[in-house]
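One structure below.
For this depiction, one protein chain was excluded, whereas all remaining protein chains were kept in their positions.
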Amino acid sequence: MNINNIKKQFPIFNNKVHNNDLVYLDSANSSQKPQMVVDRIYDFYTKEFSNVGRSVHYLAVAATNLYENTRSMMQKYINAKDPNEIVFTKGATEAINLVANTFGQKFLREGDEILLTELEHHSNYVPWHYLRKLKGIKINFAEINNDGEITLESIEKSITPKTKMIAITHLSNVTGAILPIKEITSLAHSKNIPILIDGCQGAPHLKLDMQDIDCDFYAISCHKMYGPTGLGVLYAKKKWLDTLPPYQGGGGMIREVKKEGISFGDLPNKYEAGTMATAQVIAFGESIKFLNQIGIQNIEKHESELTKYGEEVLRKNNSVKLVGNPKNKGSVLSFTLDGIHAHDIATILDEDGVAIRAGHHCCQILHDKLGLSATARASLGVYNTKDDLDKLNESINKCKKIFDR
Amino acid sequence: MNINNIKKQFPIFNNKVHNNDLVYLDSANSSQKPQMVVDRIYDFYTKEFSNVGRSVHYLAVAATNLYENTRSMMQKYINAKDPNEIVFTKGATEAINLVANTFGQKFLREGDEILLTELEHHSNYVPWHYLRKLKGIKINFAEINNDGEITLESIEKSITPKTKMIAITHLSNVTGAILPIKEITSLAHSKNIPILIDGCQGAPHLKLDMQDIDCDFYAISCHKMYGPTGLGVLYAKKKWLDTLPPYQGGGGMIREVKKEGISFGDLPNKYEAGTMATAQVIAFGESIKFLNQIGIQNIEKHESELTKYGEEVLRKNNSVKLVGNPKNKGSVLSFTLDGIHAHDIATILDEDGVAIRAGHHCCQILHDKLGLSATARASLGVYNTKDDLDKLNESINKCKKIFDR
Amino acid sequence: MDLKDLYQEIILDHGKNPRNLRKTENFNKDAKGHNPLCGDKVHIFLKIDENKNISDISFEGSGCAISMASASIMTDLMKEKKEKEVKELVEDFLQMIKESPEMKTKIINENEKTKLMSLSGVKQYPMRVKCATLAWHTLTSAMNNSQEETNTEKFD
Partner (left out) sequence: MDLKDLYQEIILDHGKNPRNLRKTENFNKDAKGHNPLCGDKVHIFLKIDENKNISDISFEGSGCAISMASASIMTDLMKEKKEKEVKELVEDFLQMIKESPEMKTKIINENEKTKLMSLSGVKQYPMRVKCATLAWHTLTSAMNNSQEETNTEKFD
């Protein structure tokens, strides 16, 4: 698959926005979907649909095999040790809630501490916040440096003897900082602290190897990874899934049910209560195929070139201020324009078909720290080109013209 | 829309199973999808895809409007008072977990009681079971009568001064019994007890009017209602959604976030944390349209004729024993064959393209009560015909022949 | 739809040079408003005399051009208005922003209406409606002398 032709695989780009070509720079929010993923959903519903795991008839058996096949594909894609370490959820948010809830129930006591960072998305803060009230725990935030990075030292400084879990992002959805997660994991483990990585922004862009990183939990949103909406993946080491209590209760996750009590099923069923997102899981198999066909190394190279190009272009534009300056930066370009609010920028860019996001990007703590109420964010996917970034820059200039009238 | 031509709207029936026409009698498990629903998913992903509610660009605004439009459609479809009484979840199982968890947190104390029935699906038992451990509550089960029904009297007898919630099915997915939910609701309210209806089997088949029924909570699975997988609806009275604490935490459901604390958003955001199942919600709008085009009255009439016909045919077949004999019966025909185990029946029927389910149908307590380890279940959807039931009967006869060899 | 519809001269002017951006001395009513999605913030100060007239109105805050312009135009307009008139104006404006093609009130003149109508461009941008209405909702809170911040619950 030629990286320069990838755009053709995404049918959305055949459409116009306000009579302009779509310049989609909002992939950190959600990625567009390749044709093969959309086709798979269509074919499954029109030719093969059945619920999974519950009936013995032909369609049900076929659907169950397809469903489990995606689990195995995902296991290989992130190099997990065991397919049962892959739990399907409705999104990364649910994945983190699952861990916070079950880990909190079983292991946290009053006075215990959770260590987050100032870069965290609300989805990796609010679930832990619940435990403050419920369990009387404390939440600490490792501080960013002036470049908007989280260093190993910043984590090390923030660990206390009471730290019971470290939960950090892989790649900041605002500054683009890529955290040294392997080093942080080994630091955490040297102090016997388990670690959760919010991999929402890591998974679509970076090569993943769970056995190499060695983290305890890794949360993924499939819709940011060229997959369908309504689906996430929780990677968790088998020892945790075996030890933690179940999360939601319902059909499919039990072993035996009596009026007096219930015994729970084995992995992977234990954490997949009720009818799952069958069609989405099956279609997500195609997203993995799509990523494999291009090769994650090629994606990393392409996106890192684009990111550098985007930084250059925006740095040359004197009115643009980039947010954060991390040495190891992923596909995110957040910026401000003097005297023009981010929401005004986004609205004006939209007229040209340039889709970016404006606001605090679910990172209010970070924005408070930076003293910014809102930023504009252009974020990249595999389908973007240098041309897209040139158009972004042109539109920014138009923006200035309108406001300088 | 002519009820006799409905099958044509379901592309799955163009396919063969083991070289036979598909006789799909597993709709209580999950329904097949009409063409218009599948097309909507396809079109959304290929022409209009964006995440909802977070960006101000064109695609995001359009997607948000479509998403909220389904909420309004659903409000009208079930005659809820306010669109904000519609919460999208990943399924009925999550909907019930949401209520059990948040209601349990806020209102249940040691010794309090929850009243279920012996008909309940595991999804309407396991979430309450969690509260036994967590809160020291007790669970009571209203008993079925000899016809496999739950009567108003059976509920009344089981209510105690400690009953804090009644949670019952609308339509049993095993005996087909339709419960007098309006009467039970008014009984519950006369004793100041809130009531949750597990509407998984009610919603696809019966006319729904939340203001008339007046229940506090009603849980729905969209995939059983000609909609996509991975989506459910919780109807809840606004006073409850305003009062109960939030469930999962993450992006989109907060108002303000600081290191010291968090304030939560208004309805409907409060209960929709993280990126939602955007495509599924939008496509589910087409499911509602589909139901409206036929008219739920026509569906009720068609399915009730079919159910009666099925009962007749199977009653004439001397070796078949129907499970339960409720006066008010929905589209479910569970049965046993003397000397032939349900799983053997299902496998043999499958060879003829007849898809049924065998097992305890996530109702182990009911099966224990009936002294049956497993039953075979044929369940109906809007696309079924009398011919399907004749084919079912033929295959049952073949089954007997094989075993009588 | 043309972008000029939204970012008109008048909005850019009020956005960049907001009128009444100060704090009324000896104010006797005030309220804070916050639009957490955008980060827009506004704090409105009122001085209401014995005849229930607004003798002074001002605001402090920060936000996008639309929200700043809206607060600026609104405060300009409300000076010397009676309490009852304020209520009518707020309702009429919100109605116009939501669905009505024009303002119906007779309290203000055509020239003033034109100024307000310049904010109607947000109708094409549903996500931006809150920017245009924040100051107006906050004014209502201030009139009711509500102690709580508009649109912001207590921390949990």
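Things worth noting here:
For reference, chains read A, B and C in written order, and residue numbers begin at 1 within each chain.
FYI, contacts are C-beta pairs under 8 Å (C-beta built on N, C-alpha and C of every residue); 3 or more make two chains touch, one makes a residue touch a chain.
Predicted model only: the values in this text are computed from it and were never measured.
The hidden chain, counted over the whole complex, makes contact with A, B. Of the options A:4, A:19, A:190 or A:263, the residue whose C-beta touches the omitted chain is A:263.
Touch with the chain that is not drawn comes from one residue among A:25, A:38, A:56 or A:374, which is A:56. The chain omitted from view is touched by exactly one of B:14, B:211, B:373 or B:397, namely B:373. Per the touch definition above, the residue from B:85, B:344 or B:388 contacting the chain not shown is B:344. Mapped onto chain A, the footprint of the missing chain covers residues 55-56, 60-61, 64-65, 254-256, 258, 260-264. Residues of chain B in touch with the missing chain: 18, 133, 339-344, 347-348, 351, 358-360, 364, 367, 373-374, 402-403, 405.
Keep in mind that, in the parts below, only the chains that are shown with their structure count from here on.
Taken as a graph of touching chains, this assembly is fully connected, with contact between every pair of chains. Of the two chain pairs examined here, A-C and B-C, the one linked by more C-beta pairs in contact is A-C. The central chain here, found by comparing per-chain C-alpha centres with the mean of all protein C-alpha atoms, is A.
The distance from the centre of chain A to the centre of chain B, with each centre set as the mean of the Cα atoms, comes to 31 Å. Between chain A and chain C the centroid-to-centroid distance comes to 38 Å (mean Cα coordinates, whole Å). Between chain B and chain C, the centres computed from C-alpha atoms are 47 Å apart.
Chain B has residues 55-56, 60, 254, 256, 258, 261-262 in contact with two or more other chains. Residues of chain C in contact with at least two other chains: 36, 125, 128, 156.
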